[in-house]
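For this view, one protein chain was removed and the others were kept in their places.
Labels run A and B following the written order; every chain starts at residue 1.
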Amino acid sequence: MIRTEELLLNVGPQHPSTHGVFRIVLKLDGEVIKEATPVMGYLHRGTEKLAEQLNYTQIIPYTDRMDYVSAMTNNYVLVHAVEKMMSIEVPERAEFMRLIVMELQRVASHLVWWGTYLLDIGAMSPFLYAFRDREVIIDLFNELCGARLTYNYMRVGGVKWDAPSGWIDKVRDFVPYMRKRLKEYDKLVSGNEIFLARIKGVGKYDAQTAIAYGLSGANLRCTGVNWDLRKQEPYSLYERFDFDVPLSFNGDCYDRYLLRIEEIVQSLRILEQAVEQFPSGGETMGKVPRVIRPPAGEVYARIESPRGEIGCYIVSKGKAEPYRLKFRRPSFVNLQILPELLVGQSMTNLITILGGVDIVVGEVDC
Amino acid sequence: MSDKPEETPITHATESSEHAEQVEQDNDYVTERTEQVEDTPQARLDRLVEQLKHDIAEGAVEEAVINEVNGHLPTITVKKGHWLAAAHWLQVNKDWSCDYLRNLAGVDLGDELEVVYHLISLQTRREIAVHVKTEREQPSIPSVTPLWPTANWNEREVYDLLGIDFPGHPDLRRIMMPDDWVGHPLRKDYDPSDSEV
């Protein structure tokens, strides 16, 4: 009699494809996954607990470190929640600056995803191309706020720094540059037979499952659910711009891949319009009290981050520090579907599916 | 989601916009909201409370307010004992059909603990925040994971950081802190100068 044994395999916490210190315990039969148990918390820094001792301006740098690939949107969700609570008017110029950096950030974030995803699939070059182009955005941010990754750029009521002279023109030049690059990427990767064979039909789920698991972002839209908070619950100035929400219906990794590429295209459209309409003058900070003390109450603010719906739930008791601050982190919520998707898949597909969900472990663990 | 295009739609910007239009027609998750005259947030909330009192129990809803700053978000406080029935009601009721649990947060209120659920219906786009309070000693709130699978890890997080038990949860373990951690860090009386730190 042939006797086979199940193999218990620890993927992570140190593993090249878990994108950080994330661990999955796999029960393998050969290379087929029988059971997958994600284990996290290795990067848990207690942001929510720390925030209870800090005033709102001091919390902003902590949001940078949650989803460190998309720090600008994290900044925004916090200041947006506080502004909602205090009904603060943000000057138009500041709001434009925010919108431009958020869309640049979305492009940068998707580029990181694109590069690392292909690296997971085994192609090395796209990673370097993506990082080269992301570098242009990072340089723009660096010029704006002196940081490359953790920007600490937004403030309650506005933004910390106005655009330096010529900065807006650089953003304007970036749009056609990136479009040209995207075409190159498409030629290099999107039609590659091996790549398509690896991702088509892998990690499939339907709209009902996606909604039940609370997925958001491209993970939800790949099943055909038209849910982009920029359109559905507009915040900032998104109502002023003309852009589409790309949708697809197959719900597999290939669709998520195409959606994210298409979202870069749409972000570039928004950027193009935002740069054209950018006000020539105006303040970058609204009228904000010296000490930010939101009135007692609670608020849940949410925006569309590159990874999905990022939310910020604040309970205030009228003090300068939040009584309770809770972040709804899209990576954390989206990741829940992973064990469901993995059962019956091969070890290789684990990487394809995990990469396709697009997580940032700093955000999963918070 | 009945009509699925045969080809994968997203290849170029122009195509995608066509598909977006197509989806507006096909997608039953986005339907036009019919605005009625008496459909103010307060009127809707009152109606909801009435229905809940009628369908669940007289004392099911402890408090119902409109959260003005949060875009007139109807906010109700449901009694712990009636929460599971109310959650199910909110999920299946035609008016609300809250199929999407967008946020689940635990709060330490000092003398008691509470869990706040932010629900939304992707079909009617109605939103609601539900508070469920529980006592500080041996806190427990029925799990909604069977209704919304997304509550799974969120409840584990609340259990881990606030120590609220969720009976009915399939796999209630610590998620952020190590398994042998003592105490629940997000509680206000938690001593951060723990020996392990």
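One rule holds for everything that comes next: contacts are C-beta pairs under 8 Å (C-beta built on N, C-alpha and C of every residue); 3 or more make two chains touch, one makes a residue touch a chain.
Everything below uses one rule, namely that contacts and distances are computed from a predicted model.
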item: From "NADH-quinone oxidoreductase subunit H", "Cytochrome d ubiquinol oxidase subunit I", "ABC transporter ATP-binding protein" or "Hydantoinase B/oxoprolinase family protein", the hidden chain's UniProt protein name; value: "NADH-quinone oxidoreductase subunit H"
item: Among shown chains, those touching the left-out chain; value: A
item: Residue among A:V79, A:I121, A:A301 or A:L341 touching the omitted chain; value: A:I121
item: Sole contact to the chain not displayed, among A:R198, A:R256, A:R307 or A:R328; value: A:R198
item: Per the touch definition above, residue among A:Y42, A:Y76, A:Y129 or A:Y257 touching the missing chain; value: A:Y129
item: Touching residues (missing chain, whole complex) on subunit A; value: 7, 9, 15-17, 31, 118-125, 128-129, 132, 188, 192, 194-195, 197-198, 346-351
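Please note the rule applied: only the chains that are shown with their structure count from here on.
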item: Centre-of-Cα separation between subunit B and subunit A, whole angstrom; value: 22
item: Residues on subunit A engaged by subunit B in the complex (per definition of touch); value: 40-41, 44, 46, 48-49, 84-85, 87, 206-207, 211-215, 223-227, 232, 244-250, 254-255, 258-259, 261-262, 265-266, 269, 297-302, 309, 311, 313, 315, 323-324, 326, 328, 332-333, 335-336, 365-366
item: Footprint of subunit A on subunit B - complex, ascending; value: 1, 4-5, 8-11, 13, 16-17, 19-20, 23-24, 26-27, 29-30, 67, 69-71, 73, 75, 99-103, 105-108, 116, 118, 122, 125, 129, 148-150, 152-154, 161, 174-178, 185-186, 192
